[in-house]
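Note that one protein chain is taken out, while the other chains of the complex remain in position.
Moving on to chain A:
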Amino acid sequence: MASVQVSLPLPVLPQGWAADRDFKPIGHLSDANDRNIEPVGPHFLAHARRKRHKRTFSEDDR
């Protein structure tokens, strides 16, 4: 996938903002919906390979 280009700027860091290693987890993702993906096309095949061999994207890249 091509990367997403965002032209609106990020906000300036507020005064006094601090976090361990500059990262602060705040919330969790909402629950996902289980749906059926179509077993069709080259990208599905890559997905199936990852899933069946329990591999991650970066392992797959290698």
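Methods note: a residue touches a chain if its C-beta (ideal position, glycine included) is under 8 Å from a C-beta of that chain, and two chains touch if they have at least 3 such contacts; residues count from 1.
The rule is simple: contacts and distances are computed from a predicted model.
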| item | value |
| --- | --- |
| Complex member absent from the view - protein name from UniProt, among "Multifunctional methyltransferase subunit TRM112-like protein", "COP9 signalosome complex subunit 3", "Chaperone protein dnaK" or "Ubiquitin-conjugating enzyme E2 2" | "Chaperone protein dnaK" |
| Touching residues (missing chain, whole complex) on chain A | 1-14, 17, 19, 21-45, 47-48, 50-52, 56-57 |
